[in-house]
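Remarks on the structure that follows.
Subset of chains shown; positions unchanged.
For clarity, chains are labelled A and B in written order, and residue numbers in each chain start from 1.
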Amino acid sequence: MQGQNQQQAYDRGITIFSPDGRLYQVEYAREAVKRGTASIGVRTADGVVLAVDKRIRSPLMERDSVEKIHKADDHIGIASAGHVADARQLIDFSRRQAQVNRLRYDEAIGVETLTKQVTDHVQQYTQIGGARPFGVALMIAGVSDGEPSLYETDPSGTPYEWKALAIGADRGDIREYLEANYDEEMTLEAGVGLALKALESVAEGGLTPEGVGIATIPVEDAEFHELTDAETEAYLSDLDLLATDEDDATADDDTDTTADEGDTDDDSVDE
Amino acid sequence: MQGQNQQQAYDRGITIFSPDGRLYQVEYAREAVKRGTASIGVRTADGVVLAVDKRIRSPLMERDSVEKIHKADDHIGIASAGHVADARQLIDFSRRQAQVNRLRYDEAIGVETLTKQVTDHVQQYTQIGGARPFGVALMIAGVSDGEPSLYETDPSGTPYEWKALAIGADRGDIREYLEANYDEEMTLEAGVGLALKALESVAEGGLTPEGVGIATIPVEDAEFHELTDAETEAYLSDLDLLATDEDDATADDDTDTTADEGDTDDDSVDE
């Protein structure tokens, strides 16, 4: 009880430091990220893979409505986890930065450059009053100068570069799977396979082509590609990850069950 | 009691994160949506249908006073649920965006484009201090490039695309009805029928032409049409949904009874 009171004192109003040097509003924003469904990124020698859980809550919802993978520029894709409306703001910001770079320097923006422009923007919302932090994490994947790279931005505005990572629900379990199975020299196809197997490792009953979104940016053409359902199905079939029951394409929402009892189906955090 | 105190700590002042990553002000704004009367949208192969409960509380109120369906542009209709005055702001915003698009690009605005302009606007009210979120959800329906589409915007500023959906009171029950009975290949007329039957499934004693508002945007002409009472009555009669007693055109307010005891008849949330 006492600890709780103490904690509350640092939550109100603007983002300030707690006695142990933490920024609670930023940490709470990370909780919003964890409440989102999982997104996985894998960097291979041949390119970068983004794979997301895009199962939908209702069969009446349009699958394309679940925005988890976005094309930021020809050569850059972004996957998000957390507060969807916030993610949209940062995706728009990223696209504008990419466009500005083309206009100003007549060349494609670097993946790292874009990442740091995003994190600088995000950091401002953690230090200057009058607004809350962004409740979303991004994976920014792309190919610059022939080199594939994969970055993460978090609600504090810190950029990280990864070989492979997971954000959102079950990120701990997925990361363990990735650490155990990742091989820096794997092909892009193997990367897709690893991402799908990692995603399946936390899903119950297998995956469906409709419940998964995959994008790749190969080194070869440095272009963002989203896989068709048929392509995804081929992967899943090859890897023996296909769900036996089509209904599993609808999210079982196990991530949110304790928080969302009853009818509080909060669709605004990506499911 | 303790939980309550804890919760209160995140309600005051501006929109900030709770320890579990929620934005309470946004969730409370959703409650305002739930307190509104039901609105239903159905997308068919031939066009999109919007149907709303527009029963009125007093026989002295003008029926047209219950603004639940709005024409945003020639080819786009919007239905709302929640705080009426807030809805008006977003409808006006939508109309201006549609006009600007015509002036600037000399063409009709896309349904998805408009939806995302609305949600970007709504998101700002959840992140920047000095204002509260919008207490309203919209269904934006229209036909762009010959394709019918149906979108939802919620108080968090998240856009969703649906085949069919319900917002406002009884949305859970109506959605179940829609999921059980929706057929993507149905005709526009069948879509009107489905919407009315879904609306009737939560109404007691049947529907009246005066208590229901219907609009369609057929693919054929891509024009927003509001049904006349005679047209609505023909549908209701054909479907055997006509109320036996005319008095039911007056809302029984069962949605609000626990909250609005006594004389707190809050007309500002659409009834």
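By definition in this document, contacts are C-beta pairs under 8 Å (C-beta built on N, C-alpha and C of every residue); 3 or more make two chains touch, one makes a residue touch a chain.
None of the values given here were measured: they were computed from a predicted structure.
The complex is a homo-oligomer: 2 chains are shown here, and the full assembly described by the structure file contains 7 identical copies.
Definition applied: only the chains that are shown with their structure count from here on.
Relative orientation of subunit A and subunit B, expressed as the C-alpha superposition rotation angle, is 50° to the nearest 5.
Each chain gets one centre point, the mean of its Cα atoms, and the points for subunit A and subunit B are 31 Å apart. Considering their complex, residues 2, 6, 9-10, 12-23, 26-27, 116, 119-120, 122-123, 126-130, 154, 156-165, 172, 175, 178-179, 182 of subunit B touch subunit A. Across the interface of their complex, subunit B is touched by residues 1, 4, 7-8, 11-13, 24-25, 28-35, 58-62, 64-65, 82-86, 88-89, 92, 125, 129-135, 259, 263-264, 266-269 of subunit A.
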